[in-house]
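Note that one protein chain is taken out, while the other chains of the complex remain in position.
Order of writing sets the chain letters: A and B. Residues in each chain are counted from 1.
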Amino acid sequence: MYQIKHLSFQYAMAEKEALRDISMEIEEGTLTLLTGPSGSGKSTLLRHLKKELMPAGRRSGSIWYKGTDLKQLEPERSAAEIGYLFQNPSHQMVMDTVWHEIAFGLENLGTPYGQMKRTVAEIVNYCNLQRIYDRPVCDLSGGEKQLVNLAALAAMHPKVLLLDEPAAWLDPAGKKSFLAMVEMLQKEFQMTIVMASHDLEDIMEKADQCIFLKDGQILAEGTPVHAAEKLWEQGKDMEAFLPQTIRLSKRIKGTPDFSMASLRRTMQKVPYEIIYRKECKVSGDLVLKVRGMYAGCQEREILKNFSMDLRQGEFLAVLGANGSGKTTLLKCISGQMKRSGKVRMKGRCAVLPQEAELLFAKDRLEDDLKENMREEPCQLEEYIDLFGLREQLGRHPYDLSGGQQQMAALIKVLMADPDILMLDEPTKGMDRFHKMKLGRILKILCSRGKSILCVTHDMEFAAAFADRVGMMFDGKLEGMERPRDFFTGNYFYTTMVAKITRDMPKPAVLPEEVRYL
Amino acid sequence: MKTVLSRLHPASAFVYLAGILIMAALNRHPWMTCTQLLCLGGIYLYYERRPGKILPFIGIILLSAVLNGVFVQRGNTAAVTAAGRTVTAEALLYGGNAGILLVNVLFLFSLWNRCFRQEHWVYLFGSAFPKLGVILSMAMNLIPKYRKQAEKFSNVRKELYKESAVRRAAAVCSMELTWAFESSMDQLDSMNARGYGTVKRSHFHLFQFGKRDGCFMAAAVLLFLINLYGFWKFYAHFYFYPEVRWGGFDLKDFCFVLCMGIQILLPLLFWEGGKKLCIR
């Protein structure tokens, strides 16, 4: 389908090359995964596969699409045959209602009305959009929006789908249904799919080809198993990008394996020991005490008789599926939402919102961080070094990568000098490198006496860093134990490794804890 | 009425409403204006449900009559004489009639806004001007998005900083502006990627022009033409000054008044019936 020969590319204003001597082939009807840390050139490479989106800059090498030079491809053909899905579900939507959004591409191609109506009807039924097809797009959830975007592309009968971090902004449920739809399109219509993603969990084993980029170069490529093997050899930094099952199987078998069943069989046979992460019980003063809190409207109470304690220096993670009231909890404690019940708080609290963009007010990062400071300037300097943003100070906040934006937003929140830090989904859209960094920084903050309340979907993150974990159910917190007890005690709602090792004498939570004897 | 109109094809409904608008703007003859007032006022009252709502409109008519009576000295029949000024009956009548005209137009637009939803306008505009129609749809997509985002900006700042409302508003405006332009870039890419502007666009919509819509439109046009003929032949030349000359009310007048009434109440003839539909 695609043939890329010695592609190098440098952005107009950049000093370094974004892509260096890339050569690869993409077979028709396959799923190719482009992966790598953020800033490695995944999106740049993906944009090169679509004529209209090629960025401006210096380029050498050639890209062939079905035997024609991509630059020579007719615009109509390019529009119809190559679909491109962007990362942010809502920014890429053009029209005001779902049906119009789906028809937008067809309108652009000048499709006759009758045929257009038939196609839209088909797509709506195929993608299960009957309940939302006549709604305004602003009423949809992120997952629904991304499904509509995919449906809008599918309506044009593309041969190739290019997906740029399509699931990074979605919650687990939305991600699941989205990936199922992608898989269906590939299986049933032999669409060629190229997906850029830094999160390999649940996706890697489905791919036919994996390409791992670093600093604009191909680091590893081949089948998932092959690529994982190669990546493993690159050392600890790169190994962190692999999914949990691979990391576990490399530790106990030496070869990568995606299958949970065979991993379970192996684990039962081989000897291993578990080195648990040091979990100390935090015994600081009580900084937040919530008793009998209610929130929500009369018909549907979201929080019911909610009680919770948070100690100084403690990192508390609250897990829960969509709509379980996690965000409501943060809003209630911070006072953005009406509540009843007793909330006693020592000191100030501050919320880090899900979208880092909500905090940026100035045109330069440095000015932005200094806005409305309550802390000392030397404190700011220290945070900048701790978060590793020194080199980015002169840039526009919107030009930073997603992970960097999140870090910058966290500094802004910290500059308001809160005693209790509340994080809403802090790892959303971050690659694993940034996740680990964030986790370590949060631990440092805890040791300095800040308390952290973090609501998240990310179980691995909670298992690796939290001091206590609970899950939301029926408007209350259920569980509320040390991560080890919580995740080994859960049967369904737990980490991959805990699911595998569940019935064994020594259950583990994270792959890093397991050691082969 | 509303259900009938909003279920019709927007073009039919538009022709019907525009026809009434033109008739309401043209006619000066009291019989015609009063017929329109009765019909449109009836519709207005039916939907408002509260008789009190009509008081402001009566106020407009009375005010217009009094103002015209006080300021305009033309006319032969003296009605009231006070403080050395004579208020003529003609001037009062003229003012009242002008007030009725205005009220008719306001009633008509209240009905218009009731049965014409945003998608009707977008459809009509888009079929007349396809490119501007796209811009209209895009704007309709962006407006709620921007509103939500502004609320989010404001909430986050309210929670994090203690600052005056004016400073917060300024910060939120500035943030919103940056965000609006930054986020539009994805939209631009997405439009380019889906081939916007490569070939002549077609226009997609969910409205179907059926037989019913055709009948309704034909009826609306026919009635409009009859009334236009009536206006042109008989009712265009009606003068209040120097004195009102009533031509008497004969069969011809009765027919045209009836026609006007039917033109306005036309949707009732196309009502499918059924009890459920009556309830809003």
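Assume a contact is a pair of C-beta atoms (placed from the backbone, for glycine too) under 8 Å apart; a residue touches a chain by one contact, two chains touch by 3 or more.
Everything below uses one rule, namely that contacts and distances are computed from a predicted model.
This figure omits one chain of the complex; the name its UniProt record holds, of "Stage 0 sporulation protein A homolog", "Integral membrane protein", "ECF transporter S component" or "Cell shape-determining protein MreC", is "ECF transporter S component". Across the entire complex, the residue among B:Ala11, B:Val66 or B:Ala180 in touch with the chain not shown is B:Ala180.
From the options A:Lys370, A:His396 or A:Arg502, the residue with contact to the unseen chain in the full assembly is A:His396. When the whole complex is considered, the residue among B:Ser12, B:Asn192 or B:Asn227 that touches the unshown chain is B:Asn192. When you scan B:Gln36, B:Ser64, B:Thr88 or B:Gln263 for touch with the missing chain, the hit is B:Ser64.
Of the residues in chain B, those that touch the hidden partner chain are 25-26, 28, 64, 94, 98, 101-102, 105-106, 109, 112-113, 116, 118, 121, 125, 128-132, 134-136, 138-140, 142-143, 146-147, 150, 170, 173-174, 176-178, 180-181, 184-185, 187-188, 191-192, 196-197.
For chain A, the residues touching the absent chain in the complete assembly are 56, 363, 396.
We adopt the following convention: only the chains that are shown with their structure count from here on.
Partner chain A is touched in their complex by these residues of chain B: 119, 122, 137-138, 140-141, 144-145, 148, 152-153, 155-156, 158-161, 163, 171, 174-175, 178-179, 182-187, 189-204, 206. Only residues 50, 52-53, 75-76, 78-80, 83-84, 86, 88, 90-97, 99-100, 103-113, 116-117, 120, 134, 136-138, 152-153, 156, 334-336, 350-351, 353, 355, 357-361, 363, 372, 398, 412-413, 416 of chain A touch chain B when the two sit together in their complex.
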